[in-house]
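Note that this complex is displayed minus one protein chain, with the remaining chains in position.
Let's turn to subunit A:
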Amino acid sequence: MKGSKWFSAILSIFLVSTLVLAACSDNSNGSGNKENSTASNGNAASTDTSDTAAATNTGDDGSNDATAAPAAEPFELTVWSHNVANAMPEANDPTAAKIYDYIQTKMEEKFPGITIKYIDKGWADTLRQAIMVAVMGGNPPDVADGEDFIPEFARIGALLEVPQDVAAQLAPGPMKAAMHDGKPYAVAQMTGVFSLVYNKDVMAKVGLDPNTPPKTWDEWLDMSKKATENGKGEYYGTIVQNMGLGGTFRLAPFMRQVGGDFTTADWSAVTFDSPENVRALTFLRELAKTAPPGSTSMTDEGQFFNLLNSGKVAFAVNGPWHIAWGKQMGCTNCGFAPLPVPEPGHTGNVIVGNTLFYALKQSKHPEAALEFLKILASKEYQEMEANATGRLPANMEAGKNPQLLQTYPELQVFNEIVANEESAPLPVYPKNGPQIWEAWYKAQDITLTTDKPIEDALKEAQKTAEEQLK
């Protein structure tokens, strides 16, 4: 009896010790490596013993020093992206395999034996949240991509600065979304602007000339109304995207065409309720009435654009990625044209599909992460990727590649848009960005799905946004 009590007591103490030690320990594989544990400073992700050299140069703030010496032994670099090539490695796509092989070869030149693990963590809000949670947990990937949140992440100190010589190869427009405090924190891979996409088959079926897309708002609205009227429930005019940020991206060019925008030029103050925005949204509301009923409330972007691809509607607004994707989805007789304008000369567009890659400050292999970015910014890589996807490369030299235009002649329209229309990314708000966007989405939703006054919706959004910026 006495022995069993002793046994229980010792067992309890052992369990408590185990729990306490487990709770206090980090995730380091090399927990016995005192140097590593100290360097992690309880903030940065712990390092494995194979990468000691890189990890020991950890800064006081828990961040890794990007100038650390390369790792002596093979290690794994984690990349959260589905945009590095035209398919994920596991898809065994031959074109994608060539791109992955190219990156691997280039990386091995500096980091022999390195393995690169690509993980698809989605896009937009899903990806943003995954990254944020990983950063908060102290275990983010080494490299990831994104589009609209780079300055926000840079501001909270989550990203490594990109060397100026790497950033200098890339077009300034797409790189504007990668800047914070005048410094680059990401590299632009592919980029884009919006165009009008029209389904020639549908246009012919509803009595429109399939080779004459609309050039002005009035023409567009008239043609859309005619398509819906003549379509008799089978064919429709224009689908106007409403869902969240995707919808906002596609409304913005029209606001900019009439001199409106979400913010002032320096992004410091919101301008939701400007008369110019009211004018643009009024036009878009009218246009949305020519869409299939309920389409403005669809939540799946793929299904939404398949209304165009499958030959149900005549017009939509989308970026250069629609060239290759649309064909895959059945839009084999689709055309691309610059966005119709309110009056001749009143152009405006948004930089979109702007895939930006960045290295996380808590990366276990910061030098390898930056080398990866350098490869992605290079002319050679971007030419390969653009040829594989039909998208516009952000590298200025790669964009001049004649083979690209031969493969994707539709890209010429986008090149013209880039040359003739002033484009800028969506703004990044100084604080509470997601909540300000949420206020805008509400106004956008009211515009496109109800008949309530647009002015009131924009005023409400403006008020909320101003509160969030205080």
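Heads up, the rule we're going with is that a residue touches a chain if its C-beta (ideal position, glycine included) is under 8 Å from a C-beta of that chain, and two chains touch if they have at least 3 such contacts; residues count from 1.
Keep this in mind: contacts and distances are computed from a predicted model.
With the options "Sugar ABC transporter permease", "Acetone carboxylase subunit alpha", "Fumarylacetoacetate hydrolase family protein" or "Peptidoglycan glycosyltransferase RodA" in hand, the undepicted chain maps to the protein name "Sugar ABC transporter permease" (source: UniProt).
Touching the missing chain, out of A:Gly146, A:Pro292 or A:Gly311, is residue A:Pro292. Touch with the chain that is not drawn comes from one residue among A:Pro210, A:Gly259 or A:Gly433, which is A:Gly433.
Across A:Ile116, A:Val162, A:Ala227 or A:Ile446, the residue that sits in touch with the chain not pictured is A:Ile446.
The missing chain lies against subunit A, touching residues 5, 8-9, 12-13, 15-16, 19-20, 23, 125, 128-129, 132-133, 135-136, 156-158, 292-295, 297-300, 303, 307, 432-435, 438, 442, 445-446, 449-450, 464, 467.
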